[in-house]
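Right, chain A next:
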Amino acid sequence: MGILEVKGVGKRFGGLQALGDVNLSIEENTVHAIIGPNGAGKSTLLNCLVGKLIPDEGSVTFAGTSVLGRKPHEINQLGISRVFQTPEIFGDLTVMENMMIPCFAKRDGAFRMHAIESIEEEAELIAKAEAMLADVGMLEKREMIASSMSRGDKRRLEIAMCLVQEPKLLLLDEPTAGMARADTNNTIALLKEIKEKRDITIAIIEHDMHVVFSLADRITVLAQGTPLVEDTPDNIKGNPKVKEAYLGETQQV
Partner candidate 1 sequence: MSKTDLTRRTVLRTGAVAGAGLALPTIFTSGARAFTNEPMGGTVTLGFNVPQSGAYADEGADELRAYQLAVEHLNGEGDGGMLNTFSSKVLEGNGIMGHKVEYVTGDTQTKSDAARASAKSMIEKDGAVMITGGSSSGVAIAVQGLCQEAGVIFMSGLTHSNDTTGKDKKANGFRHFFNAYMSGAALAPVLAARYGADRKAYHLTADYTWGWTQEESIAAATEALGWETVNKVRTPLGAGDFSSYITPVLQTDADVLILNHYGGDMVNSLTNAVQFGLREKMVNGKNFEIVVPLFSRLMARGAGENIKGILGSTNWHWSLTDEGSQAFVKSFGTKYGFPPSQAAHTCYVQTLLYADAVARAGSFNPCAVVEALEGFEFDGLGNGPTLYRAEDHQCFKDVLVVRGKENPTSEFDLLEVVEVTPASQVTYAPDHPMFAGGALGACNAG
Partner candidate 2 sequence: MFGLNKKDSSFLLIVIALTIATPILLQPFAEGSELAQFNGGYPDLMQKIAIFGIFAVGFNILFGLTGYLSFGHAAFLGIGSYAAVWMMKLLTMNVIPAILLAMLVSGLFAAAIGYVSLRRSGIYFSILTLAFAQMSYKMAYSVLTPLTNGETGLQLALDDPRILDGAVEGSSLPVTNIFGLAMNSSYKLEALGRVFTFNVGYYFCAFIAILAFYVAIRLFRSPFGMMLRAVKSNQQRMTYTGLDPKPYTLAAFVISGMYAGLAGGLLAAMDPLAGADRMLWTASGEVVIMTILGGAGTLMGPVLGAGVIKYLENIFSKINESVLHGWFHWLPDGVEDVVIWIFARFTGEGWHLTLGVTFMLVVTFLPGGLIEGLRRLSKRIKHGSQKRDKYDDPDPEHRPGPGKRVAGE
């Protein structure tokens, strides 16, 4: 029994079958990669997991609780955090404020009317946020306005914001998309470090095979809305089906 169980999930958009009969089990404390050519349904699947889309059929259970019909913020409160393809951070706020928000969310839940308290009095949360920033090596940038940072820093910040919530499952949507090789390697190193330091399950959707093979414990290959194979990285490498799926893609291009 994995921490995340996807059973028979299907999703249609008008006449297009985006997902069909997807079964997936992500084991606790592993790094699970989902790969597949463009249009294979990776993003649709991810959106079904976090509540942005509701599947037409099937079930999604996280740690024994069904996530279907729950709103994204409720699913996050269950312990799923998501990192976006383009870093989604609070651009107008400082790095430290960006960190404080998930801290409050973790402690107080989806809504709390703490209008008269002062942020400065929350020593415990500040310490926690600072520790996390130190972990990702951004402590000295704490007072910067988030939108003024480099893309790599934004990515780090986003990951830190997710991690400070101590999620059980971290979803990464193409975390290195559009990055230079050096930045990509830094990100891989960061993710590895994260994984080593704590008990966390990571699901990663990725295009870049280099990233996938350096991180993943298990890989699911998605093609045309259904899982093609699920196996260890080594086995996937030589799998003819996977080659065909990707070859098909290259022909299309």
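Basis for inclusion: all candidates are chains of the complex that A comes from, given by their letters.
Here are a few things to note about the model shown:
In the analysis below, a residue touches a chain if its C-beta (ideal position, glycine included) is under 8 Å from a C-beta of that chain, and two chains touch if they have at least 3 such contacts; residues count from 1.
None of the values given here were measured: they were computed from a predicted structure.
Touch with chain A in this complex holds for only one of 1 or 2, which is 2. Every residue of chain A that touches candidate 2 in the complex is listed here, in rising order: 50, 71-74, 76-77, 81-82, 84, 88-93, 97, 100-102, 104-106, 109-120, 122, 144-145, 147-148, 161, 165.
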